[in-house]
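To keep things clear, I will list the structure first and then write my remarks on it.
Yeah, one chain of the complex is gone here, protein chain that is, but the others are all in their spots.
On to subunit A.
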Amino acid sequence: MKGIRGISKLSTRLYAAQVARKLDVSVEHVKFQPQEVQVTKLPSGLMIASLDNYSPGSRIGVFVKAGCRYESPENQGVTHLLRLAANLTTKGASAFRICRGVEAVGGSLGVTSSRENMIYSVDCLRDHIDTVMEYLINVTTAPEFRPWEVSDLTPRVKMDKALAAQTPQMGVIEGLHGAAYKNALSNSLYCPDYMVSQVDSDHMHNFIQNNFTSARMALVGLGVEHNVLKQVGEQFLNIRSGMGTAGTKAQYRGGEVRVQNGSSLVHSVVVSEGAAVGTDEAMAFSVLQHVLGAGPHIKRGSNPTSKLFQGVAKATADPFDASAFNSNYSDSGLFGVYTISQSAAAGDVIKAAISQVKAVTGGVSEADLTRAKTQLKAEYLMSLESSEGLLDAMGSQALSGGVYHSPEAIAQKIDSVSATDVANAANKFVSGKKSMASSGNLIKTPFVDEI
């Protein structure tokens, strides 16, 4: 009968059970010890940071202090081109080979740049680290920037700018930095219109020569051994020594930029000078940001914990959004409020948001302070959950301070912020010289001196 005939086959099937039995027989379990982040500084000035998290996938990044703040007036937009030129031909491999080589091992190569840093990162399976590391080193130390390849980037630059123009937030924030600072931090992340096809191979080579030096770079790895990274750093990443051209100190000036267009939603941000990265004041500003409200925690909810949101809801019945804006750079920062409102209600919304910040100068309740600290801790810890976030945190800390602070240390620092610190931070915003950037139908939007 069919059923009984099938039974004799049972011993040849049951694969999962057979495998499970084999595992029980194995004698030793390899015990993996949890590792700490190791940071060393090589004699050339290069920082090496790594964490072996035993993950099957590894991620390696080269962090360079060569963000758009280091652009000079003659080469505005060169970092945008560099961002797009990561896959171009290098001395060791052609563009085609880099693309296919990285694809062949299932990895990916990417570039991110901020105002402070440029980050070249590769990720792939642990076994293929050698291959992708070779391409990464090629791209960061020996690019050729062949003139025809660089001029072929022009359509991509235009595409990037068009995509950025789609989101009003990008325009407002770039405009804000342009208005708030006289130099360095006023440079835009995107290539200015007049430089779109004018940035050429020489500009890029000069920028690399002056800014991609060992003392300003950090080699960071997740899921790799520290010694491997050290070896790579010593052998390959010490081509240019020294500090390169020193960046200029950012000078805050406090200005206003208004972009009148037909949009019925007005995006507006009002800031004054904040705190630099790593200072205690910066921590106070971050806590203040969460006291005031830094984005909804429940989608489509009523955002009850956000002071800004509750305050502005009394000023207008139309849809709006209000959140605290906080940026920290190596020598300066910006703190303020970002509001999105209907064009007729823009003035009311902005004034209501600013008065909420004024209210905090009078003091913040214990409950609000604890809530804000918890939210800040949660946000930081959750950003470390992904490999990109963790790599970013390790690299930025290695570059700016040379030390990696464990999440516990950061949580302690957050806890040590007192209510007076937060009130002082709010005071600094209220009394400081304001900068403002707005876009949309600006008929009812106040000027910065009318707030």
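Brief remarks follow.
Operating definition for what follows: a contact is a pair of C-beta atoms (placed from the backbone, for glycine too) under 8 Å apart; a residue touches a chain by one contact, two chains touch by 3 or more; residues count from 1.
By our rule, contacts and distances are computed from a predicted model.
Comparing "Cytochrome b-c1 complex subunit 7", "AP complex subunit sigma", "Proteasome subunit beta type-4" or "TRUB2 synthase" against the UniProt entry of the hidden chain yields the protein name "Cytochrome b-c1 complex subunit 7".
Here the missing chain is touched by one residue of A:Val64, A:Ala93 or A:Ala372, and it is A:Ala93.
Note that of A:Val232, A:Ala315 or A:Ala426, the residue touching the chain absent from this view is A:Val232. Listed for subunit A, the residues touching the missing chain in the whole complex are 89, 91-94, 96-97, 100, 130-131, 134, 138, 146-148, 231-232, 235-236.
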